[in-house]
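Sharing a structure, written as structure tokens. Questions coming.
Yeah, one chain of the complex is gone here, protein chain that is, but the others are all in their spots.
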């Protein structure tokens, strides 16, 4: 399997560059019989667009999803689904200066070494945050499959530029309020503070990072494939594939290192005839398997490396010290854009694991194998 | 690829259970021509044995490595290498009680749901920390390959039960002192405090966790396979496959979320004719590629879930609340044992990535393809 | 890895349907630095077009290749390459009748069972010979890489409708004459007979099959990955993925079953200081590894299942016997079109195996890793 593919049954292969013709994705292994159209995907992709553009981004993206294969009469066919968005706005001049002058915090330098200069450096090329469009498109399909399994995946910003959410929000509030906030924080008061923090950084030609939390609820116990494709490992791999992620933790995460076993263990009780854990310090994962409690994962997103402030760097052609002002329009904080990407990433992994566990059928919407009634016309 | 395999060129397949006949591993893709014997592997495996047993463990493991295949006349042959240790001490009676009574913090409950009770529950079976023996055996081979590439991987405990290392140690100190310490901490004073913390928890029938840091030095820039097999993602996946790991972060990690871009970005300078970063907040990974700086990764290890204290749990046969005292001999802190496992895990991923990048040849020790001199006799 | 992907280092992922929007392919793992443009691919794709259309095909395909990603300034970048052709001519009415009435010899019946009717049945959908366009596009890139390694892959029809080539042709003749012949047979006299046979079958509303042979020359000894990814196994897998292939054999193939060991074994001699085999009954593969002799593989192509003659079949909606006249314009013999597909298939497998063996570098065209000269401008 190539390095631009991920998943074992819900297999996502990604292509495209920041300033190339398009960003696209091929999803192989989506069960046949899922109702799917471009609007289903567009809706998720639009979550990457900021509500108040002045806050987080200076770049306007109008990406219209096109499905190239795998759908017939409104349903998935079992064949690979290719989806892409064309890159409309390509101003590459901004990037000519950086060809031999790596931007600190970006992949420019190692990419140049790895590919000996053959890589498309414009806008970071293959290493641009732009490629997360592919994550979201594939994730949109994954989310539709999870809906059928009754699983909901919700991500939101819990911390931006040092401003943290001060209380836990209900799933309902998260569901309702996250995307109404320009910073994707479900707590309106905290959201305002986060906005201010971003604007302040922007004014100074600087940037801020933050933390995105994601909750997947209604995942039954026992999902995950030991020992190397454990649920937390697969989630972490996908999440670290998102550019700018520097840390991933489950449940109490790093804090677990400071707890006693008696404090950290989640005891079991019977409630209404069902086994439940009293607490969820484990974040819904035990021994690499889902525990039946909500999966709770947090990712640390670093501050946008592209800043207007002058930075020290080197001229690789002349092997000399120099400085750089990164030009172009950049987000002062990519955390809001990362929120739907985290959501999509978690969804993709969960679908892959559910398919592997045999918990999603290979063909949907029809009861029995072997029936010859005209299923597509009846739906 | 099965879920008990990992890696794309250095492919590690693991088998065995805690109380079964053995724990073993098959390594497929190790270049031919590597000098390798059982002592090379034994030496790494012995790092899991505590120096002062009373401190961290009450269980004595004497694992003698056996190589079953893939070696001929002291060299790897290019064929898969099977290595195993036989399980000598199997007292399964301790575990009969837990068959239907899941231990909090363990995989007992989700494993039972996943496998409908067919899983070997003794000692956690396939979910036991015992399986990390396989990680270390495969890692021993990976470390020998890394040596050839001049890469050193060193792990050590930086925090146990809330006691943290207060200063950065030199690589030399880490190399010399880590395994001389029963808690695998290279700072002798801190190590003593950590020991005391563990003993205190032990007395109370409780346990503690901690943090393991790992540094890989001398990894050249550009290693990693974008976008889904990025270096940090692959490392995180392997590290989360270690039982009890709840968080993984690179460089400043979660702290990056609180820094400004201008603080977090690592600027470049020319030093002695080479490009270097002034700081290493990125932990040696940029855009999923190695940056040329040391790779620095930290993992959070939760407190041992097996504690003697009474815990609430449920009787799954009768679906009733009950309590459990986990019997048997257990480590009060698994952080020291996790140290060589983290080291092995990082080594395996690095070798796999180097092989994928074509930076380790497929056959070692002989200069040119096509020469027919009797290479094995000359060595 | 999804079932629409193949290869481990040169990974080809295919999408699209006969009557959908396009047929496309993503190639992941092509080394950076290969000069590549659309014409390189178009040229190979045009080999599927018959010289004399009346002979083999009634369907006109004008496929203009578009590269969507992975190329920058005329060179591959190391990022995945997406290439596609848009489907221009889509007359799906012809296929309405077959929705519930499977055409004998086609995948209609098993596909309907597998996907419960959700599959795109138009023109065979995902099971159409049209998808071999993807093979040829990926193969074009593979052939460019093989050229660098000095390897040539040549396929040609040796038998059509019972008419066989009566003598071995030189590589030069094969290279020069194959694609000058409408039936892709390098022997002009035999080619004429083959044409007549096809026309005769066509007049009778029937079809014929044949045999395609492929020779890969200049493959050095030792290529192939034992034991499950042996060279012959990988070639056979790819070749059986071509629709209509019913048999694959190497060297003397099935005839080996009738030879004595002393007749079948290829003895070695020293010729001009090199080891050579006296004969090539093995077809260039021994124990799954290339032997250094030319790789010779033959595939049996069945007669086109689409024929105008009336055939017995069933109405799956009413579960009743019925008959079918397959409408639409179909090739009376697909052997000529299969020739470039076989060539592409063999090329893809060889490149994948050479990359796996480390015999093609990961970045081309530049001598040393670590040089910072502006490589792309110098080329």
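Each chain carries a letter (A, B and C) given by its place in the written order, and its residues are counted from 1.
As a convention for this text, a residue touches a chain if its C-beta (ideal position, glycine included) is under 8 Å from a C-beta of that chain, and two chains touch if they have at least 3 such contacts.
Note that this is a predicted model, so its numbers are computed, not measured.
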Candidate in contact with the missing chain, chosen from C:21, C:99, C:175 or C:237: C:237
Looking beyond the chains shown, say which of C:107, C:190 or C:214 touches the absent one. C:107
Can you work out which residue in C:305, C:340 or C:365 touches the chain that's missing from view? C:305
Selected from B:68, B:97 or B:171 as touching the chain missing from the view: B:68
Tell me which stretches of subunit A touch the chain missing from the display. 8, 79, 220, 222, 226, 357-358, 361-362, 369-370
Touching residues on subunit B - with respect to the absent chain: 1-5, 8, 11, 13-17, 20-22, 24, 26, 28-29, 32-33, 68-70, 72, 75-82, 84, 99-100, 112-120, 122, 125-126, 316-317, 319, 363, 365-366, 369-376
By the contact definition given up top, give the residues of subunit C that touch the hidden chain. 1, 3-6, 8, 12, 14, 102, 104-107, 109-111, 113-115, 124, 126-127, 131, 159, 161-162, 201, 206-211, 220-230, 232-241, 243, 245-270, 273, 275, 277-278, 282-283, 286-292, 300-307, 309, 311-314, 316, 319-321, 356-357
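Definition applied: only the chains that are shown with their structure count from here on.
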Given the contact rule stated at the top, which pair of chains has the most C-beta pairs in contact? A-B
Determine the chain that sits nearest the middle of the structure, using the mean of its CA atoms as its centre. A
If I average the CA coordinates per chain, which chain comes out farthest from subunit B? C
Using mean CA coordinates as chain centres, what's the subunit A-subunit C distance in Å? 38
Roughly how far is subunit A from subunit B, centre to centre by C-alpha average, rounded to an integer in Å? 27
Could you say which residues in subunit B touch two or more other chains, in rising order? 8, 220, 222, 226, 357
